[in-house]
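In this view, the complex is presented without one of its protein chains, the others remaining in place.
Take a look at chain A:
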Amino acid sequence: MRAVCFVNRLEFEFGGNVFRSSLTLGDVDNTGEMALVAGNASGDLAVFKGDKQWQILNGLGMITAVGIGDVLNCGLNAVVVVCGDGWCHIYLCPPGCARLECVHVQRIPANTKVLLLGDIDADGQQELVLGLTDRVVRSYRWCWLGEPIGKEFVQSLGKTTNVASLAGRGALVCLNKWEFAHQLGAVTLNHNAKDKPSLLVAQPGGTFMKIRCYPESDVTADFMDSDSSGRSNQFGETSVVYHPLCINSMRNPNVSTEILGDIETGHNNDKGSPFAVATLDGTLMLVHNDEILWSYQVDHQLFAVTKLDITGDGHDEIVVCSWDGQTYILDLEKHCVRFQLEETVSGFCSGKYTLEPNCSKPPIPVLVYATFNNKIYIYYDIHLPSMLTENFNPRLQSFMQGLNFDEVRKKLSASEGKDKILAELLTPPLTREKVKQLTEISLYFRKTIPHKKALTPSEN
């Protein structure tokens, strides 16, 4: 398997235990620049921008999950910080402000493990989905008291007084509660063929639940399973479908599972997005419409699945990380590149990061590791031109096809030594040996010809 060694990284000191979900990348201050937000078990929340720590907040309790998104549905990104003891903090930094300000604190059920911000019911509004260690998933939506407050108002508030005055103007309202039979892994959103979202909740042993949160009338054939349990409430109907994924050997109920949906395939097909499922025993699967496209087995404990376009070709690569720092990058064709961080990892995420703030450079792909040694590493020089390594032969061959051999040979006088050899090499059929020699001659033609075999620098 191909392996690479990324070198250039930013290193931040950040003490304490970082939970798996309390590390995320996003546009914190609504300037279009991507920052890293990390929270630890002792209640510190740090925001990193560029090569500096931008802000640190203390005393928030045991931070178990952090999310960045428009949770207030006012067109501005907010930071949602959820603590294990049941406090949910929302911080906001409208454009023009220099600091995150707390706009809301609310008591919610304790033991949050995973957090998802997204539109789960296709109503255009962002919902907050929290997964708890007691096998419960809850969804929340922000409701303003009175008139909804828009982006302009929040921005003007940020310029004149303080966004903290938004406190008490709204609250998170619980929409749904789903209870599961087993401990849950990750929670993710996946869009189907009609661009309708469904919530995927990972269950042990590489299985998952699919939850639909919009009325039945829009249901596609996908959801017509007889065992689906529909239920309606005032926010609309939901259904939960269990998907076992047909690998019998994988039904080990002790193996925790991670899931990640909405993987960008690049081509706009009408079949919906595929999603990735990874288990702690080292299986990674790409699943599309309940069909396992491929599965990949490694002997490392995979605990995090992320997606990132590392090659820059418009489709996502799947990046999975294990507790011992082994990172696998796979494209949708299952080509794999490995990278080993030589430290144990407590949290991992990947995404785009702005390396130099205030200079309008686009954010670049990064891998972020929180280690058990009180360090956070951001690997930023990770672009790979392609997932596969190829040699030059096919390119030269296609290049040669553009040449008219007869004409070229005519130009070379067959009497002279060097031209004679060149003419010989240009005579079809082009074997691999000839192609190699041609490349060698055209690149390093100093010593190649007389010795017939190339002198290697080691012989000098």
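Everything that follows uses one rule, which is that a residue touches a chain if its C-beta (ideal position, glycine included) is under 8 Å from a C-beta of that chain, and two chains touch if they have at least 3 such contacts; residues count from 1.
Everything that follows uses one rule, which is that contacts and distances are computed from a predicted model.
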Name the chain not shown, per its UniProt record: "Vacuolar fusion protein MON1 homolog", "KICSTOR complex protein kaptin", "E2 ubiquitin-conjugating enzyme" or "DNA replication complex GINS protein PSF2"? "KICSTOR complex protein kaptin"
Kindly state which of the options A:Val7, A:Ala98 or A:Cys359 is in contact with the chain not pictured. A:Val7
Among A:Leu200, A:Val368 or A:Leu384, contact with the omitted chain is made only by A:Leu384
It is residues of chain A that touch the chain not shown, namely 1-8, 340, 342, 384-385, 388-396, 399, 403, 408, 411-413, 417-419, 422, 432-433, 435-440, 442-450, 453-454, 456-458, 460
